[in-house]
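Working notes for the structure below.
The complex is shown incomplete by one protein chain, all other protein chains being positioned as in the whole.
A and B are the chain letters, set down in written order, and residue numbers restart from 1 in every chain.
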Amino acid sequence: MDKLTHALIAELGKLETTLHQKDFLLTWLEGDAHLRAVLLAAEILEDLYRQNVSTRVFTSGLAVSNFRDNSTRTRFSFASAASLLGLTPQDLDEGKSQIAHGETVRETATMISFLSEVIGIRDDMFIGEGHEYMKEVSASVEQGFQDGVLPQRPSVVNLQCDRDHPTQSMADLLHLAKVFGGLDALRGKRIAMSWAYSPSYGKPLSVPQGIITLMARFGMDVVLAHPEGYDLLPEPIAVAGMLAAASGGKFTRVHSMEEAFRGADVVYPKSWASFAVMQKRTELLRGGQSGQLQALEKEALAQNARHTAWECTEKLMGATKGGKALYMHCLPADISGVSCKQGEVAATVFERYRKDTYREASHKPFVIAAMMLLTRFAEPARILADLAKSKPPRRAV
Amino acid sequence: MDKLTHALIAELGKLETTLHQKDFLLTWLEGDAHLRAVLLAAEILEDLYRQNVSTRVFTSGLAVSNFRDNSTRTRFSFASAASLLGLTPQDLDEGKSQIAHGETVRETATMISFLSEVIGIRDDMFIGEGHEYMKEVSASVEQGFQDGVLPQRPSVVNLQCDRDHPTQSMADLLHLAKVFGGLDALRGKRIAMSWAYSPSYGKPLSVPQGIITLMARFGMDVVLAHPEGYDLLPEPIAVAGMLAAASGGKFTRVHSMEEAFRGADVVYPKSWASFAVMQKRTELLRGGQSGQLQALEKEALAQNARHTAWECTEKLMGATKGGKALYMHCLPADISGVSCKQGEVAATVFERYRKDTYREASHKPFVIAAMMLLTRFAEPARILADLAKSKPPRRAV
Partner (left out) sequence: MDKLTHALIAELGKLETTLHQKDFLLTWLEGDAHLRAVLLAAEILEDLYRQNVSTRVFTSGLAVSNFRDNSTRTRFSFASAASLLGLTPQDLDEGKSQIAHGETVRETATMISFLSEVIGIRDDMFIGEGHEYMKEVSASVEQGFQDGVLPQRPSVVNLQCDRDHPTQSMADLLHLAKVFGGLDALRGKRIAMSWAYSPSYGKPLSVPQGIITLMARFGMDVVLAHPEGYDLLPEPIAVAGMLAAASGGKFTRVHSMEEAFRGADVVYPKSWASFAVMQKRTELLRGGQSGQLQALEKEALAQNARHTAWECTEKLMGATKGGKALYMHCLPADISGVSCKQGEVAATVFERYRKDTYREASHKPFVIAAMMLLTRFAEPARILADLAKSKPPRRAV
């Protein structure tokens, strides 16, 4: 067994965590020990996987996913994490269920949880809704467990809501730690989280919100850049400021991609919807006025089109620290001349960093598995230590 | 290991059952020993689950589901049961298959069964069809096994047909046994299976049919109540009468919710479609006249609307035994002022019994797993005894 793995397990064992039987909803609701524990557990699971050690800690049980928006990466990451730990992934397709009958969230949450260990939810379409929904599911299963209706209390894992996208931002953080040589090495490094132009509209705000809050917390010099009218939600903005202050990091806001990129160690150029557009859309949908959505979309695209200059070009990359900032993206990116006529990033820039973005994404299954492990077991470090010692093979040897 | 669990396993071992390599389609096709065996096995599986004993009796194999109607509860219960025993759930989505090509039932049934242990089917939309379809699937896999085409003969489990809903009624019976202190304690207890108003139309008849036949058989005083024109199928009505006579129970029919509730120990107020409407709908669909369905639905809803007084109110509950009858529902219920303007049950009544209905539902995964276990193994009690003795952990400890 790799000595490094043992060291990581020992480090994990020293952290005091209280995630057992809890959820993972927003990174800023969790203490530092929890975030460090997730990163460590993810790294350990990656190590054990590569060393062909089985981490099948369950012989049965469901890992339920509820995707209220499209997903490839997160869907497969969630299923992979479930399989890695021995759970059976089961997707709740609301279209095939009886939920249309006016069933309450509490009831659905309970009904899918009798033998479930984890419930992963993506609900990122409407401002003010996704996180609230997850809290309602969480309260429902907690109540069901307290009432003795559920034999265990499944953990709710946020697979992207209107506020945060913790499985993405934690995978991004792990990527940064690996590239720069550890979490401590990130202190003072400048990361430009910048809006970028896209010919599509309605992309969630949760990725930039997740990035600015998490990276500010780990002492980075976070610069948020976007055109006028593309504000993020007030809460994560406030959180980013507070966490930067507490960590000795920085959080500044500018209205110029150039300014954000100047001297940056890391750039994260990505499109998102205008907050006002998202709110309007939410209101229209709530009011059943879906007929006016098309007009809204047209207007939003016209607004976007005024900012096509917000593209991550070679010239802009040249202005970063030594012209060599690390480019990041949650994927799929809108690549100019490849996936669209003009988009978030120049094709040559993306191509140069393509492998990096894939490596960035590769951590997500393990981050999700780490969240599952930490929320399901009281002594995750001891369980990992047992596996690292007994080395049950993951595949036949 | 819990002594009670060992006692239940011993009791199960004494029952003479012949479910091995057979199906579970209608409770009234099964002998008492089979029903008692399902209840016992379900209880044992629940016990072992709570004691963290793995009941993974398969290392591979499929548990196929075919939902021809929407489902949340049963879908997740089936997947949970499969996972609990070590099977891989696999849904047959007829829309994505080649079945539209005019493939025969026999062929489809065989093609999905080469490595399958169980086939769970929901087919409750058309009078005279669901049960017939299940029998055809059953005969097909039996033939395939006899012919040496299939290496094993999968069991067909009825997840709701036009006649019965045995995984629901058996879970309900287990709930009643737990609430009242055993199956024998149910003798003479009065249960009111009553129609209730719903603003939706077309709900299957299988739940009331399953309840009256099963509860009459266990000696309960079963009262069936519904407005004129909401008759159930003749077969289960006849069966309920015969089984009541044989068990020393009672089966009576009234046309008043008040009368049914008076002095009842248990009430089960639930909407169902008018039999005539269901038959008409079946004819229209068979004849390809789906254009006339809307008119039928309108007519049916108008018919329903004449019976909005059939609501389980506080006043009606007050007339039950000591005003404290147990309220039951298969869920989701149409709750007045919650999931609809006016429906099957008053919000305060439902809320008071909400936990009970969730507990009622919690038995379903284990009832389905019990049906799987009993139909797949010649000596289920011995296998459970082995597990209870060797105690393989379900999740890492």
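Here is the rule we use: contacts are C-beta pairs under 8 Å (C-beta built on N, C-alpha and C of every residue); 3 or more make two chains touch, one makes a residue touch a chain.
Everything numeric in this text was worked out from a predicted model, so none of it was measured.
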Have a look at B:151, B:318 or B:337 and name the one touching the chain we're not showing. B:151
For the chain left out of this view, which of A:17, A:60 or A:77 touches it? A:77
For a quick check of understanding: of A:50, A:255, A:286 or A:306, which residue touches the chain that isn't displayed? A:50
Contact residues on chain B toward the hidden chain run 57-62, 64, 87-88, 90, 92, 96-104, 107-108, 110-112, 114-117, 144, 147-151, 376-377, 383, 386
Just checking the interface: what residues of chain A touch the absent partner chain? 46, 49-50, 54-56, 67, 70-73, 75-77, 79-80, 82-86, 88-89, 200, 331-332, 334, 338-340, 355, 358-359, 361-362, 364-365, 392-396
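One rule holds in what follows: only the chains that are shown with their structure count from here on.
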Can you give the whole-Å distance between the Cα centres of chain A and chain B? 40
